[in-house]
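This is the structure I have questions about; it appears just below.
One protein chain is absent from this view; the other protein chains keep their places.
And now, chain A:
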Amino acid sequence: MASSLLHPPAHLAPSVALRLSQQAPYLLRTTPSAISPYSISSLWSSAESPELWTTYENLMLSCLRTGDEQSAHTCLERLTERFGAENERLMALRGLFQEAIAKDDDALKKVLKEYENILVKDPANMPVSKRRIALLRSLNRTSEAITALNKFLDASPTDAEAWSELADLYVTNGMFPQAIFALEEVLLVTPNAWNIHARLGEVLYMAASSETGTDKHLPESMRRFCRSIELCDDYLRGYYGLKLTTSKLLTTLSQSQVSRQSKGDTGLPPPDIKDIERLNELATAKLSEIVRRNTSGEAGWEGYEKPEIIAAQELLNRDAAPITR
């Protein structure tokens, strides 16, 4: 489908990437390589559109992923022809191409060196500094990547993508308080992003499951999932998280009735146990409705991803088992 070539292909399933890159030779043959504004042929050929170059960029990423380096190189050449080799975004793309075809760590180190040379010349080159951070992470030099990313964010504190990457880096290192802070920064930039609210809920849940700070994180996580549902009707991920957190809250609160009373210094009061019960019921009802309607193939309920539906079914089954026994 041509529409998926207009979006960054990172999250696509492998099969879709394969299909896209299989289209590459055909697309490269049929789409124009360059559109010059002052030629006779521009009278009858279609006007240049931004979609054309987005297509090239995304096609190149898909081809690199599937190993079709020749087509990727053609895309890169055409983009260079159009925008020039000094374009910041193209510098990053060229680096990406070299990363992909690098055989061993030495070649990668060379690419890294190249990035650093570019950054010495022009420290404000955002795409290349992002690539450098990504390459550091890919080389398993996580702490260096975190330092570089923090420096990057000092320079551009409104880059939501970078904050989100930082949060992900912290989560992989198990540094949950820092990750929560970074995700809250993302939400300051994009307060309506329902998936980031859910992500923050997940990280809070993970933090609560780790050894530190259970009683503060879990209610906060529940609130985040509630917010994500508030922003998006029938949000499977939000309801899944809500069910997990409320079930866990119910067990912990019934165990430690006393410790709940002692807390009064955090901003929000602890949630009422009746509200949690009702939220839990609501999440169960909604999840089973979503699963039922999706599996029966009802029209207008087919947009959910298969693994998510299976996971929701699993959660519902796990919950139902003790009752039937």
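Just so it is clear, contacts are C-beta pairs under 8 Å (C-beta built on N, C-alpha and C of every residue); 3 or more make two chains touch, one makes a residue touch a chain; residues count from 1.
Going forward, contacts and distances are computed from a predicted model.
> Have a look at "Actin-related protein 4", "Transmembrane protein 32 protein", "Ribosomal RNA-processing protein 41" or "Trafficking protein particle complex subunit BET3" and point out the UniProt protein name belonging to the hidden chain.
So, among "Actin-related protein 4", "Transmembrane protein 32 protein", "Ribosomal RNA-processing protein 41" or "Trafficking protein particle complex subunit BET3", the name matching the hidden chain's UniProt entry is "Transmembrane protein 32 protein".
> Of the residues A:28, A:52, A:100 or A:119, which one touches the chain left out of the display?
Considering all chains, including the one not shown, the answer is A:100.
> Touching the absent chain in the whole complex: find that residue among A:195, A:209, A:247 or A:288.
The missing chain is touched by A:195.
> Out of A:164, A:221 or A:284, which is the one that touches the chain we can't see?
Hidden-chain contact among the options goes to A:164.
> In the full complex, which bits of chain A touch the chain not displayed? Write them out.
Answer for chain A: residues 1, 3-4, 7-8, 10-19, 61, 64-67, 92, 96, 99-100, 102, 127, 130-131, 133-134, 137-138, 160-162, 164-165, 168, 186, 190, 192-196, 199, 230-236, 300-306 touch the chain left out.
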